[in-house]
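A single protein chain has been omitted from the complex, and every remaining protein chain is retained in its original position.
Here is chain A:
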Amino acid sequence: MAEPALSIRGLTKVYGNGFHALKGIDLDVPEGDFFALLGPNGAGKSTTLGVVCSLVQKTAGKVSIYGIDIDRDFARAKYHLGVVPQEFNFSQFEKVEDIILAQAGYYGMPLREAKPRCNQLLKDLGLWDKRNGPARMLSGGMKRRLMIARALIHGPRLLILDEPTAGVDIELRRSMWEYMRRINREEGTTIILTTHYLEEAESLCRNIAIINNGEIVKNTSVRSLLTELDTETFVLDLAEPIEQAPMLEGFEVGQVESAQLTLSVRKGQRLNDAFMQLSEQGVNVVSMRNRANRLEELFVSMVEGDNARVREAAKAEVQS
């Protein structure tokens, strides 16, 4: 069996102030995967990725990148790794091209090898016209793309993207998705993504892990995770306003506005039944959409459930 791109065992991080950011997490990311690591702010996502990238020192546990234990040969492991951090971390005064070429140099790539690859990345990521300007002149989205180009310059097999599309407009976000899909599909680059846009995770990723309070609360495929969704809520736009939400047998209906309803559908129920009843009551629906992203509903319920568990455990500890 092929070595996973990333293997984490018992990873623990306790910060100097005593905060347990990671409580012995285990995680495997298969080679070639498009993997999402989700969690609320402060859950431990960035700490986990920080340990993998050597920006955070772990307290305990093992991390291997393509079978290379980072405690034994981190330098060799780092050749496989490309990192796009959450915050801009390049000199604002340097030229765009120089930032990418310097990164190639840090990996020991001679200029004659780095230059053509840099040019290609600049073109692919729409930065070619800006290559001779200082990085501070780039827009927010362009700065994110610069960090992607920089992370890819040495041809890593594992790319870590920590909220790569935060603050990026919709059009640019979609073009970045397309680019990430392409390098995952065509070049076989394993991608680990953290994001707050759950639509992004659902659209791009095959597998997913949810981290909360420093623990992995779920680690499965996106498809199987979605099958766990008990209820989906739809927003229905009506042809004409109505005074009161209609009563539908077996369904929960709410009224948002005079011409807008919410409809909750449990697993196993058929939408046809709801529409038939609406039609019988003279309510005509002109359009319909999910109230929230499906993954978002699951994510919220899981994180809330886990938070309640942690609160109960803390209460029990105090009482004992």
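Definition applied: a contact is a pair of C-beta atoms (placed from the backbone, for glycine too) under 8 Å apart; a residue touches a chain by one contact, two chains touch by 3 or more; residues count from 1.
The working rule: contacts and distances are computed from a predicted model.
Its record in UniProt calls the unshown chain "Transport permease protein", which is the match among "Transport permease protein", "Multicomponent Na+:H+ antiporter subunit A", "NADH-quinone oxidoreductase subunit M" or "Lrp/AsnC family transcriptional regulator". Remark: the omitted chain is touched by one listed residue; of A:103, A:165 or A:219 this is A:103.
The chain omitted from view is touched by exactly one of A:6, A:29 or A:53, namely A:53. As for the chain not pictured, it touches chain A at residues 15, 50, 53-57, 74-76, 78-79, 81, 83, 85, 87-93, 98-99, 101-110, 150.
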